[in-house]
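Shown here: the complex without one of its protein chains, the others still in place.
Naming follows writing order (A and B), and every chain is counted from residue 1.
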Amino acid sequence: MLAFLVQRIGQAMLVMFVISVIAFSIQDGLGDPLQQMVGQSVSAAERVKLRDDLGLNDSIVVQYARFAGKAVQGDLGTSYFYGEPTLDVIMEHLPATLELVIAASLMIAFLSVPIGVYAAIKPRAWLSKFFMGVSTVGISIPVFLTAIVLIQLFSIGVTVDWFPDDTGWGQWLNGALSTNGGMPSYGRGDDLTHLFGTWYSGFFSENGLLHLLLPAVSLASIMLPLFIRLIRAEMMEVLQSDYIRYAQAKGLAPRRIHFLHALKNTMLPVITVGGVQLGIMVAYTILTETVFQWPGVGLMFLEAITRSDIPLIVAYLMVVGLVFVITNTVVDLIYGLVNPTVKLTGKKA
Amino acid sequence: MALLEVKNLDVRFAVRGGDLKAIRGISFSLDKGERLGLVGESGAGKSVAAFSILNLIARPGYIAGGEILFEGRNLAAMSERELRKIRGDRIAMIFQDPMMTLNPVLTVGTQMVEALKAHRRISTANARKIALERLKQVQIPSPEKRLDQYPHELSGGMRQRVIIAIALLLDPEIIIADEPTTALDVTIQAEIMALLLELCEQHNVALMLITHDLGVVSQVSQRMLVMYAGRVIEQGPTKEIINDAQHPYTQGLINALPQMGEPGRRLFQIPGSMPSLNRIPTGCPFNPRCQFANDHCREVMPEYVRSGNVDVACHEVAALIEKEKQLQEEQP
Partner (left out) sequence: MSTATLSRWSRFRESFLWYSFKRDKIAIVSFVVFVLIVAAGVFAPLLAPADPYDLTQINIMNSELPPMWLDGGDPQFPLGTDAQGRDLLSTILYGTRVSLLIGFGAVLLQSLLGILFGLLAGYLGGRVDALLMRVADVQLSFSTLMVAIIVGAVFKASFGNLMFGEIAIYMLILIIGVAEWPQIARTVRASVLAEKKKEYVDAAKVMGFRTNRIMFRHILPNTLSPIFVIGTVQIANAIISEAALSFLGLGMPETQPSLGSLIKSGFDYIQSGSWWITLIPGLVLVVLVLVINLLGDWLRDVMNPRLYKG
């Protein structure tokens, strides 16, 4: 167990090192701190002196060491735009993104497992084919388009008048196909609960949850089809295996075969992929947050790009990189704990 | 009445563009405590036959005709719910590869206890006691420890012992063993086979042993079936068949045994290979590989003829028997 842990943490640190090198080279290549600090009005001689003072004439290695040393202490520079330490800016925005990801993950978990399992057990059922069809279409819709359609339908509203309004059925059809709109589609609302530090939560008020609904649904919509397909495919493969046939030969009830023997084996690869997908979801928050003006780190990052706020871009990379690395390591550890065939010595038995 | 009687069993695989006939009208019976061997090359339909007895053939396979009478009840026409009561309880199975048979994420104990609980009203504690007792019977080292171990912590031989223990768990009438030792190390194959035979005898369980190894069948079984391309081409008492095989295919199999060859000479080999299901030749399925094949063999599927206590499906053998009869009639 300890060896496994040490190996995984070693790997994680290596990845973080690579990320920090990339982040540093972006800062080094793009950011001219002098320009930002003093503008045009300073003489050339003063510039040279300032460069020396700031250590910008030191060798790359020394500069990187300084950058990394500060980063480890939590100093990732100061945002040009906010004029605050970048880490503080990120911490202010992070809870919004985390809540979005948590809400979407819950939706995915509670929907994908039952649907995927059902579609695997009854591949010929009408409902399974419907689910698979919907998820094929779902995979083909970009997340921002789902978000826009959701806004059009539930926030702006759609009035349908294709059917004659003077007949009963026409009126009914028009009414049934029209939507009222009115769902919030902008920001997090004004009823947030302070939990601790910079964490203001929208989970505890109706207003907050309503604001969360559309962004979370659109974020979930991109991953849900993937998970349904993945769970179905894994489960169908497991159902073909010898040990399932053996379980049948033992005369076990189908419920036990499906939900213990098969599901437990299905979920092992799903956990691994799920961890990776969780990381990928962070990338999609950039799109979702842009559409819904959700004040999380994704929107903050995009704004930093348009404002050329290099320190904030670099800090975002480092923080998101850290989040990815931590999730992947934790997922690996969980996988090792759940799967009896991994002996937590770092290699498969 | 035989314990198990299979009559004219037909098994097909529904694929695009028609059905593939995997088993074509096989019949045999198994008595209480008897040991029956089922031999053939891979692809002959042995495993399909074994699985179809418990109606466990995976889609797209299905039983297209015939009866499987177990104590007089037809398993082929039974509901899934009723079949479940027989599977594992009255008829147990041993699969080929012990590495793939046990569920990798459940402990040995769980997989033994669940089998008992599926068929008996029994507490977990009592079920564990019975499981432990069976593990002792299959002579597994430190059996107490094994219950809480996962399959991958056991060697291949130990896993097959566990599987034999599970097969015996509910005192079945029949054990169907599909190549139970093929996947094991050569050194322990004999050991496991001896254990299986000893326990079957001890518990008076009928054993249906499926194997490609004619040598094992000749030592173990009282009666044997030889399968080729989904058909039984010869069946009868093992001794009679081994000593005087009638069908050219069975003769070829026996001549191919290493102990039949002379030292320093090449082993005999039947020319050609088993046809795949979608291109089984007309007439006798063995005709393209048979040195005696004539036009009749290529057109008409041979019926069974009896020679001694052996049933054979071969035109050549039928013709020989006919000739002998005529000779006997001419000189009484």
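Note that in this section contacts are C-beta pairs under 8 Å (C-beta built on N, C-alpha and C of every residue); 3 or more make two chains touch, one makes a residue touch a chain.
As the structure is a prediction and not an experimental result, all values here were calculated from the model.
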| item | value |
| --- | --- |
| Visible chains in contact with the missing one | A |
| Hidden-chain contact residue, picked from the options A:A68, A:I139 or A:M236 | A:I139 |
| Full-complex contact with the absent chain, from A:A68, A:I271 or A:L302 | A:L302 |
| Touch with the omitted chain, as defined above, among A:L50, A:M91 or A:I148 | A:I148 |
| Chain not shown, touching residues in subunit A | 15, 18, 26, 29-30, 136-137, 139-145, 148-149, 151-152, 156, 276, 279-280, 282-284, 286-287, 290-291, 302, 305-306, 308, 310, 313, 317, 320-321, 324, 328 |
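Quick note on the criterion: only the chains that are shown with their structure count from here on.
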| item | value |
| --- | --- |
| Mean-CA-position distance for subunit B and subunit A (Å) | 54 |
| Interface residues, subunit B side, partner subunit A - complex | 51, 54, 56, 58, 84-89, 92-93, 95, 97, 100-106, 114-115, 118-119, 150, 152-153, 166 |
| Sites on subunit A touched by subunit B in the complex | 240-243, 245-253, 256, 260-261, 264-265, 268, 339-341, 349 |
